[in-house]
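Missing here is one protein chain; the remaining ones are kept as they sit in the complex.
Moving on to chain A:
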Amino acid sequence: MIKLFKVKERQRELAENANGKLPIKKQSAGELRLHKDISELNLHKTCTLAFPNGKDDLMNFEVTIRPDEGYYLGGTFVFSFQISSIYPHEAPKVKCKTKVYHPNIDLEGNVCLNILREDWKPVLNINAVIYGLFHLLMEPNHEDPLNQDAAAVLRDNPQLFESNVRRAMIGGYMGQTFFPRCI
């Protein structure tokens, strides 16, 4: 299949111009797909993006959501996105950087969203994930709890949950936990 004499020729050529080309950083297929995802984002007006490492690093970015209705109205929530080189074979890694009193987001910023883990499919995209996060802020649910206390309050006493969310967003203690202001 391979003609060896061509190899011989090439080895001679290589020896002749040893320092030919500059090393080039190889971009992954994941970066290309992400490029497409990002350039096609169609975001709700409450969502904005930031690229802390500049225009060329799309693999790490932040999404800020400012809900315009629901329990979290008025708050500002920042989510960090980390994309792997084999995206979309693997889901984005998302963390909530804002400390939030939320049944599906724990105090370390882990987010319980099905499409980020067990239900991720390569046909999904960044847009879908951002809408998923938006939905989570619009409609927190007590059935998939990561913050068990918040989930129990939401289930048993939605009014108390609402005032707890307010208190946390204004900034202050909820039990032992301090929530910085995010309004």
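Following the convention adopted for this analysis, a contact is a pair of C-beta atoms (placed from the backbone, for glycine too) under 8 Å apart; a residue touches a chain by one contact, two chains touch by 3 or more; residues count from 1.
Methods note: contacts and distances are computed from a predicted model.
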item: Protein name (UniProt record) of the chain left out of view, among "GPI transamidase component PIG-T", "ubiquitinyl hydrolase 1", "Elongator complex protein 5" or "NEDD8-activating enzyme E1 catalytic subunit"; value: "NEDD8-activating enzyme E1 catalytic subunit"
item: Touch with the omitted chain, as defined above, among A:Glu90, A:Glu139 or A:Asp156; value: A:Glu90
item: Touch list for chain A against the chain that is not drawn; value: 1-8, 10-11, 14, 20-21, 23-33, 35-36, 38-41, 43, 48-51, 54-56, 58, 84-86, 89-91, 104, 106-112, 114, 117-118, 120-122, 144-146, 148
